[in-house]
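Note that one protein chain is taken out, while the other chains of the complex remain in position.
Every chain is named by a letter (A and B) in the order it is written, and numbering of its residues begins at 1.
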Amino acid sequence: MSLRSEPMVRAQKFEDKESLFTREVREQIDTWVAKYPAEWKQSACMPALTIVQDMNGGYLTRDLMDQVADYLDMPPIAVYEVASFYSMYEHKPMGRHKICLCTNVSCMICGSDNILEHIRNRLGIGFGEVTPDGRFGLKEVECLGACGGAPMMQIGHTYYENLTPELVDQILDGLE
Amino acid sequence: MVTIEVDGQEITAVSGQMLIEATDAAGINVPRFCYHKHLTVVANCRMCLVEVEKAPKPLPACATPVSEGMKVFTRSPMAREAQKGTMEFLLINHPLDCPICDQGGECELQDVAMGYGSDVSRFSERKRVVRDEDIGTLIATDMTRCIHCTRCVRFGGEIAGLRELGATGRGEHMRIGVYIENSVVSELSGNVIDLCPVGALTAKPSRYQARAWEMAEYEGIAPHDGLGSNIHIHVRRNQIIRVVPRENEALNQTWISDRDRFGYQGLYSEDRLQQPMLRENGSLKVVDWQQALQATARLLKETLPQRIGALVSPSATLEEQFLTAQLIRGLGCQNIDHRLRQVDFRGDAADPRLPWLGQGVTDLAGNRATLLVGSWLRKDQPMLNHRVRQSVSEGGLVMAINPVAYAFNYDLEVDVVCAPSSMINELAGVAAALGADTLGITVVPDQAHQAIADALSAATQGTVLLGTVAIMHPDFSILRALAAGIAAKAGVSWGVVGSGSNDTGAWMVGAVPHRIAGGGTAEPGGMHFGAMLAEPRDLYFTVGFDPEMDTADPAATTAALGAAQLIGLGSYLTPWLEQHADILLPIGAFAETAGTLVNLEGTAQVFQGVTAPPGEARPGWKVLRVLGNLVDLPGFDQVDAAQVRDQALAACAGLAPDNTLGTSSDCAPLTAPGDWERIGGVPMYAVDGQVRRAKALQETPDAWGAVARLNTQAAAALGLEPNSAVRVTQGTGSAEFALRIDDRVPDGCVWLPIAVPGTQALGPGFGPITVNKV
Partner (left out) sequence: MVNEVCFRTLHCDRPWRLETYQSEGGYEALKMILAEKTPQEDIIEMVKQSGLRGRGGAGFPTGLKWGFINRTAPGEKYVVVNSDEGEPGTFKDRDILRYNPHALIEGILICGYAIGAATGYNYIRGEFWEPYERFEEAVTEAREAGLLGDNILDSGFGFQIHTHLGSGAYICGEETALLESLEGKKGQPRFKPPFPAMFGLYGRPTVINNTETLASVPDIVRRGADWFREIGVPNSGGPKLFSVSGNVVRPGNYEVPMGIPFAELLEMAGGMREGKRCKAVIPGGSSVPVLPGEIMMDVTMDYESIEKVGSMLGSGAVIVMDDSNCMVKVLERIAYFYYEESCGQCTPCREGTGWMYRVIHRIENGTGRQEDLDLLDDVAKKIMGRTICALGDAAAMPVASFIQHFRDEFQYHIDHKKCMV
C-alpha cells in the first residue's frame, strides 16, 4: 500500500515571491513556515489563509488563494480544497464584525434559539447574512467548546458566554 | 508468499499485498469504485467490504493486507449486507436516469448495482444537484453523477504530476472539479475518463455518439509517438467513435496520452484524399486507380534513378517503409530517407546499426539519473515521460540541457537553459567534467556541468536522452557524439527519442540512404534528406509526407518539391499539394490498414485495419506492391500485409537494437551565436497530419499557433509592446507573427515552432533569423 506522505509540491515554482502580498504579510506567514520542516512549507497553508483573510477584511478571494499557492509552492487546487473545507474561511464579505452564534446541543438546551431570535430582530439579518451597512454578519457555528457558558457566541477573537438578550445588546452596542 | 482462504477457495498471495490484489489475481470478483491498481489506496468508497474471520466488522479488501491463514468471505451475509449498504448510499444521490447517461451500458456503478442494488429506493428526499464546470474540449462533465471515488483527483497528483482536479468542500457538499473554471492542461488528462466509474467524466468528442453495445472493439497500436501505446478502437458502422487504452504493463500500463486518445478525429477531416489524382494540363484531376498507377509507374521508369528522391514518413508502417525501400532501390535509386526532421547528416557514417532508446521502456522508471538533451519529453513522448517521472518519485534525478525552460511535471535537478548555439558547449562542459571526449571543444566545466556529471557517474542506472530538439539541431551529430561519450564515461545508456511512431522500423528496413534492409551498408549509398533538398531531384516519391509540415526545413522542402515532379502517397489533400503534386495516390491512414510499428525499444507491434479507408483510398502496402509489379520488379507478389511483414522481418533477422556509434570525421560546430536565433520545436499536437486535424486537440492549450515568443528583455530591446506583432525573416522567407512575452526563452532567441500554419515560408527550426518590429 502506498502511503500519502509527500507534500503536494508543484513542479513549477513561482520565483518572484516578493511580488506577493505585502512584506508584512509575508513576514507573518514566514513565522509559521519556520515551524515546519523545510519541505513541508504547505503546513503553513491554513495559517497563511487566515492571515490573508484577516488582512482582506474577513474573506478570501481567488487571487488571495492563488497567491498563497504561489507563496507556498502548492498547486492552487490544493489551496482551494483547504479553503473550502474549513469553516472559518469565508468566501464573501461577512461584515466588520462576524457574529458566530453556537446553536449546538448544549447551547440549544440553554436557549440559543432565543438569542438568535433577538439578534435577528435587532439586526434584521439571518444566518449567512450581513447588515446593509456592513457592520455585522451573522453565522451559525457548531460547538465552540465553551458549553459551560452556554449560550455563547464569538465575535473576532472574543468569546461571549452566558448570553442573555440584554447582554447581547450591550456587546453589540460596544462594537463600531 | 502466504496462503489464504477466500470463499472456501485456497489461494496464494504475496505477503503484504492487499486482499483485493490477491482476489483480483485469483479471478475472484470483489466490487470496488475507488481502488485502482496504479493509484494510492484510499479505501473511501467502502464498496469492497468483505468479512474477515475474527474481525468484528467488515474490512475493505483494498486496504487489508493479507496474512497467513486469513479466512475471507466475500459473499457471506455480513459482506453482502455491507456491500448492499454501501450501494444504497451511493445511489441515494446518484441520478437513476441511466438511459440518458453517456456512460449507460458501460458504467461500473450500473454494473455493480445490478448485483448489489435494491429495486426500490427508500430515499425520498431531493437528490443532490451539482453545477458542471467546463474543463476544456476533451472531457465532458456531469458532476451530479459523481460518486466521489477520487480516482480522477489521485490520477492528477500521482500520474499526471499536475493536480488540477480536486475535491473541494466537505461532507455532502464535497465536489470534484477544478473549483475555479479552468481548462485541464495535462497531456494525459483523458485517462480520467476511463478512471471515472460513472458518467461524471466522459469523452467530449464522442459524447452521445454511440452506446457501448453498438460499438465493436478492436485492438490497435497508437501511431503518434515512439512508444506505440496499446489501444482499443471502438467502431460503429465503419467509423471510429473513440480510442481507449488497452492494458500493457510493459508499455503504457493502463494509460494513454490525449494525443493517442483523440488523434483519431483527424481521420474525419474534410481534406481526406479519397481518389487518385493526376495533373493534366496543369490541374489536378480525379482519375481511376489504373490510370494513376500506370502514370506513376511510367514516371518512375522514365526518370533517371539518381534523379529520384524518396521521402517516407517515420510514422508509416513497417510494410510501407519496407516496400518503398524495395521499390526505390529496385529502380536503382538509393536516395531514400525517413529522417525528415533532421538537418545535420554529418554523422551518417557513424550511425549506429540500429538506433534505439538504449533501454527498455520500463527501465526508464528505474534510472537514478536522466539527462535530457534538447528534449521536452513531457510533450514529445508523454508516456515515456511518465516513466521518467516514476524514476523521480523513486528518488531519481532528472537534468536537462534545453533551449527553453520547458515545463515538466517533476522537478529538474539541474536545468540548463541556453541559446541553441550554446547547447554544444554546455554538453561539452558535461563531457569535460567527466573527462570524456569534448570533440575538440574547449570548455571549462561549471557547477551545473559538474553536477550533471556527478549525478550520471553516481547512478547505478541512468541514461542520456536526445530529444526532438536535438534531432532538429544543426549540430545534431556533435550533440549525439558528445552524449554517447558522456554515457560511455559515466556508465549509463543513451538514446535518441524522435517523434515518429516507426523510426526504428525505418532504420531496420533501410529507409535511409546508407543502409539496406537488415542494417547492411548500402553500396553505393544514396542522398540523405538534406542532400535531396540541397541538390534538388527531378522526381520526388513521398509516402505519408506533407512537404510544408513534416519537414525540418519547410522553405527548402517546398522549393525543391514544388519545382520537381511529385508523386505523393498520402491521406490528405492540402492546398499546396493541389497546386504542386503531379500524382496523388490515396492510402489508408491509422486504423484503416493492417501494419506493424516498431517502437523505440525495438518491439514490433502488429495491428489490423479496423475500418475501411474512405472513398477509393487503399492500404499503402497494396498500392506499393502494385507499383512494384508495374515497374516490373521481382518480389512484389505478397497477398496480404502479413506476408509483407514476414518478408520485412526476415530481411532484418539478426538485426538487434544497437546504439554503438562510429567516429564522425567532421566535428566542427556549425552553429554560432548570432544576433537572433530561432528555437523551432514541433508542438505536441502538430507532429503528424492526423493530429494536426484532430479538432478537439487543436482547441486545447497545448495546440499552439504560430506565435513568436521572446523574453521580457529581448522584447524590450526591440522596442516591442506586449501583444504586438513581429516580423521574422529567415533566409528568403519572411512572415509576421503575434508576439508573446515568455521568460522561459533565453536572451537573443525567438521560440517559434515549425509545423504550424503560418510558418511554412520560413526555413529550419534552428538557425539565425532577423526579427523586426512591425
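One rule holds for everything that comes next: a residue touches a chain if its C-beta (ideal position, glycine included) is under 8 Å from a C-beta of that chain, and two chains touch if they have at least 3 such contacts.
As the structure is a computational prediction, the values presented were derived from the model and not from experiment.
Contacts of the undisplayed chain with visible chains (whole complex): A, B. Residue in contact with the omitted chain (choice from B:71, B:170 or B:237): B:170. Contact with the undisplayed chain is limited, among B:41, B:70 or B:464, to B:41.
Looking at A:108, A:125 or A:167, the residue that reaches the missing chain in the full complex is A:108. If you put the hidden chain back, the residue from B:125, B:523 or B:675 that touches it is B:125. Residue-level contact of chain B with the missing chain is found at 41-47, 49, 56-58, 60, 63, 82, 85-86, 88-90, 92-93, 122-123, 125, 147-148, 167, 169-174. The omitted chain makes contact with chain A at the following residues, 3-5, 7-8, 35-37, 40, 42-47, 49-50, 72, 74, 78, 81-82, 85-89, 100, 103-106, 108-110, 141-150, 154, 157-159.
Please note the rule applied: only the chains that are shown with their structure count from here on.
Of all residues in chain B, those touching chain A in their complex are 18, 40-41, 63, 65, 157, 161-170, 178-180, 407-411. Interface residues of chain A facing chain B in the complex, by the touch rule stated above, are 1-4, 8-12, 62, 75-78, 80-81, 84-85.
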